[in-house]
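Every protein chain but one is kept in place in this view of the complex.
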C-alpha cells in the first residue's frame, strides 16, 4: 500500500509496512517510523514515536482525501494522492488551472453584492463578488484579465463553504 | 404510532401525533405536549415547552429500548415497551423472575472471589461472588435459598457491565 | 427584588450573565433567533423564546419582539449584555415605560455618552481632561482649519455618531486636511446617517487604558481600577490585561478619580467604563464612555474579586454598593485573550462552521467563558468571537506563562481560529516587556505571521495521521452490518459494549 501525500510544499511517498493494533511501521520517503498510533477522539490521533507524544487533529476538508491537519506547531493542508487524484491533476495541467478560473467562498456566508455580469470583461484586481459572514464583508477579486463565463449565485443567496459562485475564462 | 413507556414506577401510553422539523405534538397518557425538540449533541436533547427549556441526556443501557435519562432534577431508568418486550415480560412472569435468578455485575470489574460451586445449596444473604473495580470490592449475595445452576466466569476474569456471571434456580 | 431576568443577547455573554443569575437564585429567560435554536444560551436558560429570523435587526435588535418575550415570560428585568441593544437609549426608555427594569443606565446617560461631542463637552465641564480639539460638531471647513492651527498636526477626524473606525481619518499636513475631512463626513453619513465629525489632536504612541466603574442608585460611585487594552487590530481589542504595565499608583488614583467624576456627571447607574487615551509621557485624555458591561470585564473580576454582573443586578435592585473605594484592592495580574473564528493567516477572514472537536483549557488560574460545544454550528450572522480566555498569575510573567499554557492546551477543530496568532503575541519581546502601544499588532505584523517550526519529523507525523485516517476510511467503505447501522445514531465509542437487540 503505497501512496503519495502532499502538503502543498512537499510531496512524500508513504508506505504502510506493518500494522498490528496500535503499533504501525510506516515509511515516509523511505524513513521508517515505528509508532504507536491511536484515534483517541473522532479525528484526533495520539502518536508516540521514540517516546515523544504527538497530538494530531484532522479535519476533512473538501473531499475525503483532503485534510486540514493541526500539529502543536503548525497547521497543514494535506492531500492523499491516489491514481484518481493524479489523473485529475494531470488533466487540469493540460487544461490550465481549474482553481484560478472559478471563485469559491472559503466560508459559509451571504452574497451581498455581484458588481459584474455574465459576458463582462474584467481586469486583474477587479471585485467580482462580495460575501458577508459574521458582520465582515470579504471581496473576491479577479486574478487576471478575464471574461465572466457564469454566475451561479445571486445577491442575497446563502452560500456554503467551498461553493463555487462564479466561473471565468 | 403508540407505545408504552415505563420508568419502573409509572407506565405511560405515549403517542407521536405530529412531527415537522423540530416541532412535535406528543401525547403522554393523553396529555398533549406541543414541543420544540432538537438533539443538540449525540444523546442530548433540548426541549422547549411553554417557554420552559429542558436539557435531557440519554444513555442507552442494556438494550436499544432501555435508557438512563438525566433531567436536571432526577435520573430515570426508562424502557420503551413494544410488542416484543411485552411478550418477553409475559413469558417471564410465567416462568418466574428471570432477573432474580442470575447475578450480573452492574459495572465492569475483575472477579476476585467465587466462594460457591455449581450444584451448591445457598441461603439468602450468602455471598456468591466478589467483583473488584476501582480499588473497591463489591459482594453479590443470594436473594433467597437457591441452588447454583451455572458459573459463567472464573476468578481473575474481567467482566463487562451487565454480564451475567452466575445462574441460580 | 428581581426574580426573573431576560437576557437580551446571545453567545458567551448571555451564558455568562445567566451564570451569575443562577448563583443569585434568579430565573433566566433566553431569547433566540431562528439561527440560534441550538445555541448554548437557549439550553442554559430556564426559559427560552424565539424572537425572529436570523438577521440581528429582525431578532436581537427587534425591541418589540424582545419586550414581547419579556412580558410573556413575566421577567421583571432585562440584561442587555454587550453589543446589540446594550447602548440603545430607546430600548432603555422602552423598558422603563413598560415597567421592566433595564439593567444599565437610563436613556439620558446613554444618549449623553453616546454622542461623542456631547460627551466631550460634559467631560470638560466635569474637569475630566479630553484630547485637545473641537468641542462642537464641525460643519464649517474654516472652523476646522482654525482648530488645527490651534492644536497642531497630527490630528484625527472622528465621526460624532459612532465608532468602529468608520469616518475616521488621520491627517498629518494641511494639504490633506480638507480632502480627508470631506471623505470622513461622507463615510460618517453612510455609516451613521449623520455627517457630523470632530477633530482631535492625534496622540503618537497611544495607550488605550480604561477604568471600570460601578455606580448605585444612591449616588455612590467607585472605580475598580484600570484595564490596559492597547493590543488592538483594526480598532478591535484582542488582548486586555490588568494592572496596566504602564500604570503607577499616583496615576491610577488620579485617573480613577476622573473616571468616577465622569460617571457622576451623567448620574450614572450600573457598570460602565471610561476609556482614556494615554501618551507615552503619561498624559491622559477621556476618549469615550461605554455605558454597559465590556467584553474585557473578567480581568477586573479576577484581580479585584468582584462579580460585576452580580453588582449590576444588585444595583438594579436598588441596593447600595456593599464596598467603598478603599475596600477595593488589586491582587495579582490577569490577562484576557479573545478567541475568534477567523483565519489570521488569511487576512482574518471570518470562519463560521461546525465545531467538530473542542478541548477547553482548564486548571489553576484559568477562566474560560465560552458557549460553543461539539457539534454546534457557529452561525454566520453574528460576531465571530468564540470565547474569552482569562488567566491569572501572582505576577505578570506568571499570567503570561499561564496564557501560553492555556492556549497550548486549547484545541478546537472544525473552524479556523485565532489561537495560534495569540500564541505568537505571547512570544513577542515588547509584549513580554509590557512596552507596547496601540500600534503593537501593526508594528509586529511580520513576526506575528511567522509560524512556529515543525521539523521533518513533526511534518511526517501530520502526514502519517492523515494517511492512517484515510486508510481506515477506505476499509470502512464496505456497507456496515445491520446492527452497526442502527448504532450509527450514537457516537462510536471505540468499543460497543451493548449489543442492540430489537
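To keep things simple, chains are lettered A, B and C as they appear, and every chain counts its residues starting from 1.
Note that a residue touches a chain if its C-beta (ideal position, glycine included) is under 8 Å from a C-beta of that chain, and two chains touch if they have at least 3 such contacts.
Note that the structure is a prediction, hence the values are computed from the model and not measured.
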Can you work out which residue in C:120, C:367 or C:424 touches the chain that's missing from view?
C:367
Which listed residue, C:257, C:398, C:443 or C:457, touches the chain dropped from view?
C:398
Note that subunit C touches the absent chain at residues 15-16, 19-20, 22-25, 44, 298, 301, 305-307, 331-332, 354, 356, 359-360, 362-370, 373-375, 377, 394, 398, 401-402, 404-405, 408-409, 414, 469, 472-473, 476-480, 482, 484-486, 488-495, 497, 502
What subunit B residues would touch the chain not displayed?
1, 3, 5, 7, 10, 12, 14, 16, 24, 26, 28, 31, 33, 35, 37, 39, 41-45, 47, 49, 54-59, 64-65, 67-76, 78, 80, 106-110, 133-136, 138, 158, 161
Touching residues on subunit A - with respect to the absent chain
22, 36, 38, 40-43, 46, 48, 51-53, 55, 60-65, 84, 160-162
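We take it that only the chains that are shown with their structure count from here on.
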Report the inter-centroid distance (CA atoms only) between subunit A and subunit C in whole Å.
32
Flagged in subunit B as touching 2+ other chains are none
Multi-chain contacts in subunit C: which residues touch at least two other chains?
491
